[in-house]
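Structure, as structure tokens:
One chain of protein is taken out of this complex; the other chains stay put.
Chain lettering (A and B) follows the sequence in which the chains are written, and residue indices restart at 1 in each chain.
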Amino acid sequence: MKKSLLGLAALAMLSVGPAQAADKFKACFVYVGSKTDGGWTQAHDIGRMEVETALGETVETAFVENVAEGPDAERAIERFARSGCKMIFTTSFGFMDPTIKVAERFPDVLFEHATGYKNAANVTSYNSRFYEGRYILGQIAAKVSEKGVAGYIASFPIPEVVQGINAFVLGAQSVNPDFKLKVVWVNTWFDAGKEADAAKALADQGVDILTQHTDSTGPMQVAAERGIKAFGQASDMIAAGPETQLTAILDTWGPYYIKRIQAAMDGSWESTSTWDGLAEGILDMAPYTNMPDDVKAMAEATEAAIISGELKPFTGPIKKQDGSDWLADGEAADDGTLLGLGFFVEGVDGELPN
Amino acid sequence: MEHELIVNVLLTIATASTPLLIAAMGELVVERSGVLNLGVEGMMVIGAVCGFGGAALSGNPWVGVLAGISGGVLASLLFGVLTLSIATNQVATGLSLTLLGLGLSGLLGESFVGQAGVKLSAVDMGPLTEIPYVGRFLFGQDPIFYLSLLLVACVSWFLFRTRAGLVLRAVGDSHDSAHALGLSVVKIRYAAVAFGGACAGLAGAHLSLVYTTQWVENMTAGRGWIALALVVFASWRPWRVLAGAYLFGGVTIGQLHAQAFGVAVPSQLLSALPYLATIVVLVLISRNKRLTILNTPACLGRPFVPNR
Partner (left out) sequence: MALELVKRPSPSRLFAALSPFIAFALTLLAGALLFKIQGVPPLAGLYTYFVEPLTETWSLHELAIKAAPLILIAVGLAVCFLSNNWNIGAEGQFILGGIFGSALPVLYPELSNNTTLPVMLLMGAAGGALFGLIPAFLKVKFNANEILTSLMLVYVAQLLLDWLVRGPWRNPAGFGFPQTRAFDELARLPAIDNMAGRAHWGIAFALIAALALWWLLRSTRSGFEIRVIGASPRAGAFAGFSSKRLTLFAFALSGGLAGLAGIVEVSGTIGQLQPSISPGYGFTAIIVAFLGRLNPAGIVAAGTVLALTYLGGEAAQMSLGLSDKAVRVFQGLLLFFVLATDTLIHYQLRRSGDTHGA
């Protein structure tokens, strides 16, 4: 038995060998979820596949899914660094410190970490201004809602989610100053059943617009059943609510990935902190549907204004939830404050945890 | 408006509780026969993917229900072959079944992700649903809801009012005496394990056909574990499982409503409430030691191999 095992191993060595062509540029992706989760990770994986299509034979990609944020992450990243990846994208906030640690040990490999704030000579951080899309959603909600109150299914109280809630309320109040928002925290990114439960609870309490910062289509289905409207998240959820979805915020990482990998291939890659928005195409809006033409025109105008830089969602006057002043008239929030945003603006119904 | 809200909340609670109730009911019968199957989560998730697939491929939700049940039964038979025919350790086998089920369902469901599903719609009993307050709750729900209540009544009747139920309990309480009396311990346990698999599969199908009409990986999200805990909570008595499932579902939905009302308590504390409530109630009802021991299957988790 032992002999045959050794034989197996020897054979296997032969077949593993240096199978990859040496001159291909290898880009690798570490995912926190499943690549078919219909939300966050799937959006990154679509970006990866766009890289393969766009750069064709010159590039090779690899990925690993369902890597837990925690002790396993560093090992997964290190294995990629050792296996010939020239560039590694780590696509969840919890991978930040492991990425930095591995990057120290592999100075010749380039790293890109999504949604964090730490950089190094060979580590870039990149993020998307999802809140720009949320502002548009808020405006649409205020126009379409008859009751003047929307429900927001939130995952975890991190700055990215708080930005989204605030931007939604600011957008809504720009149309209807009395607009209210009810927030329910479900403490998960992905649990279709629990998200649906939260959606039902909000619908029962009389909201007629739902929006979510969680990744399943559970809430969209509930909205469809209850005959109210909803917004999709991360990917187009129109299939789950053909007469329900007003629009959706789409994470479109592909163009960014192509740009960065190309830069690495031609030697022009530099470490930066990128925080792109609608203008750069790192996020996009799904078609505006199920709404009157004037609302659609307004949404398109707002989108254009954000892209041109004319409109910045976090521009004063804005008061905090407790009524104190945050931004003076015409003053725009700086990125540093936004990245650490930890309070609600006026008009949000509910406590920000902690 | 007020009563509308109450009815809606009750309906939401019923939907949240039904899969817990069904899966727990199945596990209760399994454990009453003396077998501890910790693989409920795995069987349930297989039921969910088979249920979704059956319904989506045929276009008929009832085919999905049958597929879900069959998937659960097949998974449970795998467990049965190992633990009953070759007497492996039940705890480790059950946990491995969960691991396998989560992986296998992911493989089977790869092409279903993102597909629109087929919903098992609520029964329509016409004017009866118009009765104020109770109408929609009693007469306007999905078929699996009624099935779940029927299941409780049937299991309770079977276990305590029939000879076969007595035999099943005898096997769970003392497999050696049962064997000496000429009962086929292994066959009876196979039947119980398969029933547990059918229930877990049905519970999974409820998730993907009623609760949310879609397939996503790991969509059971720990509900199988809660079902296991409910059996213990109920000290192996069917009607208490019903109470436990609705208590758990009620607190789960209640905390979401509390948040939407703007209650200023950390959401983590609210999320922990269902678990804490279950512990507290268990402590309160377990204090009568004699009664508890009376209902605990004495051979739970012990492998049986006939000794001739």
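In the analysis below, a contact is a pair of C-beta atoms (placed from the backbone, for glycine too) under 8 Å apart; a residue touches a chain by one contact, two chains touch by 3 or more.
Just so it is clear, the structure is predicted and the values come from calculations on it, not from any experiment.
Enquirer: Using the touch definition from the header, name the shown chains in contact with the chain that isn't displayed.
Expert: Contacts of the unshown chain, counting the full complex: A, B.
Enquirer: Out of A:R79, A:K259 or A:K319, which residue would touch the omitted chain in the full complex?
Expert: A:R79
Enquirer: Based on the whole complex, identify which of B:L57, B:L166 or B:L276 touches the chain you can't see.
Expert: B:L276
Enquirer: Which of these, A:V64, A:A263 or A:L327, touches the one chain of the complex that we don't see?
Expert: A:V64
Enquirer: I need the residue numbers on chain B that touch the omitted chain, in ascending order.
Expert: These residues of chain B touch the chain that is not shown: 38, 78, 82, 85-89, 91-93, 95-97, 99-104, 106-107, 110, 217, 222, 225, 228-229, 232-233, 235, 266, 268-269, 271-272, 275-276, 278-279, 282-283, 286-289, 292, 305-308.
Enquirer: Write the list of chain A residues that the hidden chain touches.
Expert: Touching the missing chain: residues 1, 8-9, 11-13, 15-16, 28, 34, 62-66, 68-72, 74-76, 78-80, 82-83, 93-94, 97, 116-117, 156-159, 162, 187, 339-342, 353-354.
Here is the rule we use: only the chains that are shown with their structure count from here on.
Enquirer: Could you state the distance in Å from the CA-based centre of chain A to that of chain B?
Expert: Taking the mean C-alpha position of each chain, the two centres sit 35 Å apart.
Enquirer: Where on chain B does chain A make contact in their complex?
Expert: Residues in contact with chain A: 5, 8-9, 12, 16, 106, 110, 113-116, 207, 211-214, 216-217, 219, 221, 223, 252-253, 256-257, 259-262, 264, 266-268, 271.
Enquirer: Help me check something: in the complex, which residues belonging to chain A touch chain B?
Expert: Against chain B, the touching part of chain A is residues 34, 36-38, 151, 182-188, 190-194, 196-198, 200-205, 216-218, 221, 239-240, 349-351, 353-354.
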